[in-house]
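Only a portion of the chains appears, each positioned as in the full assembly.
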Amino acid sequence: MRAVVKTSSEPGLEMIDVPMPELGPDEVLLQVKATSICGTDLHIRNWDPWAQTHVTPPIVVGHEMCGVVVDKGPKADGPEIGQLVSVESHVVCNRCAFCRTGKGHLCENTKILGVGRDGVYAEFVAVPAANAWPDPPDMPYSIASLQENFGNAVHTASVPLVSGRKVLVTGCGPVGVMAVAVARALGARLIIASDVSDYRLAMAKQMGADITVNPATGDVVDTIMDVSEGEGIDVLLEMSGAPSAINEGFTSLKSGGEAALLGLTSAPLEFNLDDHVIFKGASVYGIVGRRLWIDWYQMRGLLRSGAVDLSPIVTHRYALDDFDRAFETMASGECGKVIMFPDPQDADGPLE
Amino acid sequence: MRAVVKTSSEPGLEMIDVPMPELGPDEVLLQVKATSICGTDLHIRNWDPWAQTHVTPPIVVGHEMCGVVVDKGPKADGPEIGQLVSVESHVVCNRCAFCRTGKGHLCENTKILGVGRDGVYAEFVAVPAANAWPDPPDMPYSIASLQENFGNAVHTASVPLVSGRKVLVTGCGPVGVMAVAVARALGARLIIASDVSDYRLAMAKQMGADITVNPATGDVVDTIMDVSEGEGIDVLLEMSGAPSAINEGFTSLKSGGEAALLGLTSAPLEFNLDDHVIFKGASVYGIVGRRLWIDWYQMRGLLRSGAVDLSPIVTHRYALDDFDRAFETMASGECGKVIMFPDPQDADGPLE
């Protein structure tokens, strides 16, 4: 079958022929209907220091997808053949103390599709049956594919209490604007979004932000103090990993506020624990992955009720054969989610 | 000044002239702009057993209102003269262990306006400055008046987690339909509402219920099992106090579910603790009043963001002079909130 593969320890990706995946006894074989690009995939393509230490070529790349079950191992529970499913990309051990206490997202033996085992930029992929999440048959493939990424937003916006509160979202990439949408759906009082890209701020507005601010042209902290009557924000959802945004976010945070951090900083930063956390009596939560499977149930609820509509963030569709152009679009930052279809016939909108 | 008074220990209310209220040092004097009728006021008018043991005539009745500050005691902090305010009807001591640990709604020395001290169906009323909640000057008087009752709905719907979940609201009087609206604003996945009145079920639908069911004409538990794929509900908001509704609600509750109880049953009931609570591992919360002042801040957030729009539930407006007709309307059950205006010029809509 065809697959997009990191073939050697250098920048770039190649589409090549690879053998069909082997199907384990607890696994299902999926025909990939749609896949989407995450920031992690860019790191792997660029072969940056993180990728060099976490990825061993050759490996099929990609971890966001939906597909249809075409085969099942003999011990595989769960979805039946023909069922449309989305995929949780974290394959966990179910045996460690984290997995055994409802904290599977912290599993110490996690293997990630497209990072630690073969991924989903391919015609087919085998995953544990437990990782295949049944979708309604009429869910658009684009939405079904990006659900895994949506789960990061749901996780981030669900740990602090956003309802009735003033919320700042720093970083308006796809997961940031999805966090805006979740905060809106959960009844936030006021949502402010910051990013260095006006394109992305426009997307944030479309997904429900009340106020947007570009630090290149406006002062984030001043803006927040203006619109919050000098009080600051109750909740920070940090999706950028940028030290300046982190600093602005914590400076704007009220005493007793809550900060949920998803964006990675890639390096230690200067941080004022006294002013940002201790004197404020603030609570800070590190966010990683999706709480298994609480956040998937939560996603299902938010999507089926219509409380969140993700369709505006699907901005580009490509054939998987066109993965290079798709990655260029993603790298440009002038996009929402970029979806790729192994079979162009499966596209749920016009291809670029 | 004119006021609606329970003058003697028998059914009925009278409008009579009473002296202007005395203003304590920590109090503000309010000119009443609008007042609304709560179930408690019906009990007092009807002089039922509860009223007979809790109310000592003569007393000015009523506890839901908004008004304008016209005078302040020498030690009164808070809103300035001319400010529009809503009123929290529970006057608490600020000294007991409950008040001192963030649980003022459980204050053991609570006095309630219109029940334990003179109330608000009058031209003027004096209340502690702390009980006067500043409103935006452009808030319609009807909405400002009913906020106190809205606070019961916010409290009830905020204690369990409703976001992304299936919620049943039993009892669709005004506070029930406001609970529907709050659950909607907080991102509930599915909202089912039950009541014996089709009028009220229509109101519930207007405020955001997905499914309504009248136990007189449909089976509540069957309906819920149908629409929840046999799972039942995650959250019960019990606003009726009716034993049959309580039983239906708990029967429909999933294992691990949460039930928040606001409706009063007035008498002990047969209750199956094993099946309804223990085997299910359910959590049950008694709800009384408004968490001081968390729920008022929460209300402010939900109203200012537009997440909740209360205007549809204001169905009737009367001059306070017409209080008898207003009470008859309230007693009929064919209404949402019934608002009364001491000065008909203040009415924010056509009077009946």
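Letters are used for the chains, namely A and B, taken in the order the chains are written, and counting of residues starts over at 1 for each.
Following the convention adopted for this analysis, contacts are C-beta pairs under 8 Å (C-beta built on N, C-alpha and C of every residue); 3 or more make two chains touch, one makes a residue touch a chain.
If you're wondering where the values come from, they're calculated on a predicted model, not measured in any experiment.
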Identical protein chains in the complete assembly, only 2 of which are shown: 4
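We adopt the following convention: only the chains that are shown with their structure count from here on.
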Of all residues in subunit B, those that touch subunit A in their complex: 158, 163-166, 185-190, 210, 297-302, 304-305, 307
